[in-house]
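A single protein chain has been omitted; all remaining protein chains appear in their positions.
Showing chain A:
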Amino acid sequence: MAVDITLLFKASVKTVKTRNKAIGIGFDSTKDEIFKRSRPKSGFSPKAKEVITNITKLKDFLLQHRKDYVSAGSLISSDLTRMTDNERDQIDQDAQIFMRTCSEAIKQLRNEAVKQVTSAQVKEHRGAVLDLIEIYLRGVCKLYSEQRAIRVKRMVDKKRLVSEVPNNPVNLWEEGRVEDELSPEEIQMFEQENQRLVSEMNSLVDEVRQIEGKVVEISRLQEIFAEKVLQQETEIDSIHQLVVGATENVKEGNEDIREAIKNNAGFRVWILFFLVMCSFSLLFLDWYDS
């Protein structure tokens, strides 16, 4: 179990202070204050913290309105807390703009960090900080995309539902306009029609719920695929680089081999020449001697 000795440390500080006072050592604090202030105020950390606070604001905003956003509400109820589609559109738009600005801000910070002249450790640290912020942003974006997927599904299904509702009520309505009073038979017919509609609606609602689930899954899968494809793109790029490099190397290798062959050939010619010269000189000497 870890033991907190911070208080012990603070007590030690007091002890040392009193001891130093007794001995007469005073620490020149003013010089250190100036030293601290003269250190250049790096703008990186406050900017990074600002981006994080913004992303947190977005997250809180999304979570706050999530329930209203997602709840379809029954089509019949007139709940005051229910959101209109316009409001939802507004939220979508705002969220997207916000996420884009945050993403831009992170990119900008990265570029600045690269340009700034700092030590390798500080560069690595800042890169890691920006990675952490990006992961955070991605998490918050996921919140947004989840609820948006649900909403999109609902819209698609609503359209389908509206188109599938039979046109009979319209006909009945027309018929009803002809007679001012509704005869008991027609009342019964209306009632039957209502029953039929209700049961149809129920079955449709079930089907809609199922489809809802499927489409959310599909959208999530699509996201995963897109990510994988992007990953593969970078990998393919690097493979391309390697292949280009390899072809260059092979070409150079061929050149070197050609050179070597030439040198070999040239070398052989010289050897031959030398031997022929030697033999001629031998013959000459022999002729000279005799």
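Quick note on the criterion: contacts are C-beta pairs under 8 Å (C-beta built on N, C-alpha and C of every residue); 3 or more make two chains touch, one makes a residue touch a chain; residues count from 1.
What we mean here is this: contacts and distances are computed from a predicted model.
Taken from the listed names "Cullin family profile domain-containing protein", "glutathione transferase", "Aspartate aminotransferase" or "Sec1 family domain-containing protein 1", the protein name that UniProt assigns to the chain not shown is "Sec1 family domain-containing protein 1". Listed residues A:Glu50, A:Glu112 or A:Glu207: the one in touch with the omitted chain is A:Glu207. Chain A residues in contact with the hidden partner, per the touch definition given at the top, are 1-6, 8-9, 12-13, 15-17, 20, 27, 29, 32-33, 35-36, 39, 42, 44-45, 52, 56, 59, 118-122, 124-125, 128-129, 131-133, 135-136, 139-140, 143, 207, 210-211, 214, 217-218, 221, 224.
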